[in-house]
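One protein chain is absent from this view; the other protein chains keep their places.
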Amino acid sequence: MAVVREITFAQALNEALDYEMSKDPKVVVMGEDVGVYGGIYGVTAGLYDKYGPERVIDTPIAESGFVGTGVGAAATGLLRPVVELMFIDFLGVTFDQIYNQAAKMRYMFGGKAKISMVLRTVCGAGFSAAAQHSQSLHAIFAHVPGLKVVMPSTPYDAKGLLISSIEDDDPVIFIEHKALYAVKGEVPEEPYSIPLGEADVKREGKDVTIVATAAMVHKSLEVAENLEKDGISVEVVDPRTIVPLDVDTIINSIKKTGKLVVVDEGYPRCGFATDVAALAVNKAFDSLKAPVKIVTPPATPVPFSPVLESEWIPSTEKIEKAVREIL
Amino acid sequence: MAVVREITFAQALNEALDYEMSKDPKVVVMGEDVGVYGGIYGVTAGLYDKYGPERVIDTPIAESGFVGTGVGAAATGLLRPVVELMFIDFLGVTFDQIYNQAAKMRYMFGGKAKISMVLRTVCGAGFSAAAQHSQSLHAIFAHVPGLKVVMPSTPYDAKGLLISSIEDDDPVIFIEHKALYAVKGEVPEEPYSIPLGEADVKREGKDVTIVATAAMVHKSLEVAENLEKDGISVEVVDPRTIVPLDVDTIINSIKKTGKLVVVDEGYPRCGFATDVAALAVNKAFDSLKAPVKIVTPPATPVPFSPVLESEWIPSTEKIEKAVREIL
Amino acid sequence: MEEISKEMLLWMYEMMVKIREHEERVAELFAQGKIPGFVHLYVGEEAVAVGVMANLRKEDYITSTHRGHGHYVAKGGDIKASMAELFGKKTGSGKGKGGSMHIADLDVGELGANGIVGGGIPHAVGAGLGIKLNGLDNVAVAFFGDGASNQQNFHEGINLASILKLPVVFVCENNQYQISLSYDKQQTIKSVAERGKAYGIPGVSVDGQDVLAVYEVAKEAIERARRGEGPTLIEAKTYRFRGHFEGDPQVYRSKEEVEWWKKNKDPIKLFEEKLLEKGIVTKEELDSIWEKVKKEIEEAIKFAEESPWPSKEEVLEDVFSTPTKGVLVWQW
Partner (left out) sequence: MEEISKEMLLWMYEMMVKIREHEERVAELFAQGKIPGFVHLYVGEEAVAVGVMANLRKEDYITSTHRGHGHYVAKGGDIKASMAELFGKKTGSGKGKGGSMHIADLDVGELGANGIVGGGIPHAVGAGLGIKLNGLDNVAVAFFGDGASNQQNFHEGINLASILKLPVVFVCENNQYQISLSYDKQQTIKSVAERGKAYGIPGVSVDGQDVLAVYEVAKEAIERARRGEGPTLIEAKTYRFRGHFEGDPQVYRSKEEVEWWKKNKDPIKLFEEKLLEKGIVTKEELDSIWEKVKKEIEEAIKFAEESPWPSKEEVLEDVFSTPTKGVLVWQW
């Protein structure tokens, strides 16, 4: 019986990329420092040596240009680009190519275009990288119809979801939280895929549902474990993909527990947390036994100083407090 | 006794611009076709002749460049730019200058910068302008902390809110729905200001609260009038500013009626409608007597064909249906 | 001109006429309220699309603009499908979802008009990358306006094509206006072609009203690209005979200026004169081309008029291509 290896989140992603590149010559990787450097977080390490500069393309700082290049290449069907946006915070210099071009082409052309492109990018606070390198902007992508938005929380999910994303014929925004890169977990060596649109109940429980994303899944699990000692049973649902969203799994959990806390590192206004709360009050109103609690950062930019940043990021204390308030 | 004039929404905006330019030489207008052409919707008409090419600047197609120019000019305190982005749909080519620069500078610099800049822009469907010229993207601006977001529905509000916005020391995104430009209403000749962050109850009622924005305010009022014939009393709340949001007025209305329908032309996921729904289930849970209903377009790009577009835009029928479902 | 086959010369003439006739009829249909939305017509600029496209194969790619009908027609796009699209009909190239600003015909390498100025430029670069990595000898041509040459995608796109040495030709249609802003207020240089120097690629300016001149310049650039020698920037000086969009009051230019161009620089008239002068064709041959083209356009209009509207349910279709578990369309 094979023992399943433990590898990091970053290694799991690297395996998915390597597998797809080895399988399909149309898959190319582009972005800043993805080649010789191997990606500033090491996710593309080794690919340049293995697949060469034609398929692992180091680009100048021209995000609109190279994301648009990916879109055009995908539209022709000649390539399946995996484009890296070094930080999600940089979406502002290339956003048009994402939400007006990649996201809308298929619809505008009456279903005749396939934009098989993945935009890999990095989100998250916790490293004193300050206001322009620490954001979690998944809600902006999710707002715009036409994009699939993936946000894994474990190495296992990361590998399976990245394989699915690259094989998907629609534009996928694949968001990696920087605090997760070093997290280790069991990951099979062979390739496998996890369908987009399937949430994962990371922990079953019956008193309250926590819906949490990316790094917040781990904090929520920690809180759930703590609360178990007090006899409180918390269910933790990880949507894994923001679009499509597995509404059934979320609603079923709320119907079971009657209580909902949403934990998300995105900004609070018009964010993913409000999205789930609205879903609950629209689709599970009769089951709800308490106000929906939302745990997000405050509506401020991300501060630099560690003292301020740790106050800004949703903490296990704040999550626990929110759960207790509606028990 | 003076009879109050009726003028259009576009004229009301023009008066506000003219007043501010005449009062404060630091106020300048920049954008594409704002000069000789008077703005493609005529909002800046006459300003070029009155204030000249130095203060009414026709720019090349370089939105990131000229929005950034506005940000820099505001940061020095030497000017108070009113920058026009011809369609809100174009935010993608200049978004970085808005959400990473204008919105965050004050915070990042520890409160030492004042970015007194208004970005005027045009939203809304209904003219077969298709997927890249018909969007309502206010939620994206509202998501990002540091921006004030204004969305008037009447000529009166338009003038008072634009004056407040130009006099405000923070970056303001001022969003004008194209279906409203020709709408007429009573507007005093003298200047006046409406504080940012004050909702307006456009119609009082007791059975159900509709929170609606921009053009949807008018449709909601139409529905309210219709329903009155059946003895149903609808309260219509127009937030007027998305950020800051007048939570008190909204929550008080929900507490009174116990029922909420949110009507918004923005996309459904992570939008302003979910934002208000989440607010309700968090802050007025005990008063809620029914599921919160949301009336928005579907999660698709805006279609071109009039047949499809009129299905896409929230209709009075759909609003009425939503209200009746929770009565 | 001597080296160009009569067949090709007639093809160029026919295409220019087809674009002209297409646009004049669209203007009428728009005025009659049959075509909704924004339309930006290509009248006066026909020689640019045609002179370039005369050098392209079906397998080559182009990216177009808001002023895209001419590119579509000249690249061989199905004009029934595009006409139906302009009307918003179900049989349209985009099933009525796109309209004038989003017409595309992927089957002939037309990667789409674009409502975002400059938005299509990097798509041509992407097509060029695909061509190169697949070892093909096709090319991609990006069309865009003078206004677009001040936009980010011009800069970022051309630089990328230059460093990656991609088979892409950048064709700037300098019609001297960005809506109301004249070219001399957009740039302090005399020709967009000068910007080639910024990217280490050839920059050539050509009279965009002379289809043969455009043809020659494009031929060289396209052959260069096919040989793997990298991109070229072409500026074609041209002029739009109509408003920026239909309904434009055109306060920013004089009637005289417009009339001068129509009288002295009509690309079809100029080409016609040349063809007749050199005795390559007869007036009758040209007339029969006009007749043929008119018939074609009328058939397309008839097709569009008679086509059904899309059904309301279709609004929800064509967002994603792959079936996925979970909610794709939010339904409250």
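Chains: A, B and C, in written order; residue numbering restarts at 1 for each.
Keep this in mind: a contact is a pair of C-beta atoms (placed from the backbone, for glycine too) under 8 Å apart; a residue touches a chain by one contact, two chains touch by 3 or more.
Owing to the predicted nature of the structure, the values given are computational and were not obtained by experimental measurement.
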Determine which of the presented chains are touched by the chain that is not presented, and list them. A, B, C
Using the touch definition up top, pick the residue from C:I79, C:A104, C:V139 or C:I201 that touches the left-out chain. C:I201
For chain C, the residues touching the chain missing from this view: 150-156, 159, 162-163, 185-189, 194-195, 197-201
Note that chain B touches the absent chain at residues 28, 54-55, 57, 59-60, 62-79, 81, 93, 96-97, 100-101, 105-114, 145-146, 148, 168-170, 195-198, 241, 243-248, 282
Interface with the undisplayed chain - residues on chain A: 32-33, 35-37, 40, 58-62, 64, 89-90, 92-93, 127-133, 268-269, 293-296, 298-301, 303-308, 311-312, 322
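Just so it is clear, only the chains that are shown with their structure count from here on.
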For the interfaces B-C and A-C, which has the higher count of C-beta pairs in contact? A-C
From the centre of chain C, which other chain's Cα mean sits the farthest off? A
Rounded Å distance between chain A and chain B, as computed from the means of their C-alpha atoms: 31
Quick one: chain B and chain C, Cα centre-to-centre, how many Å? 36
For chain A paired with chain C, centre-to-centre distance based on mean C-alpha positions, whole Å: 39
Going by residue number, chain C touches two or more other chains at 92, 94, 96-98, 102, 114-116, 152, 319, 328, 332
Chain A residues touching 2+ other chains are 64, 93, 96-97, 100, 107-108, 145-146, 243, 245, 282
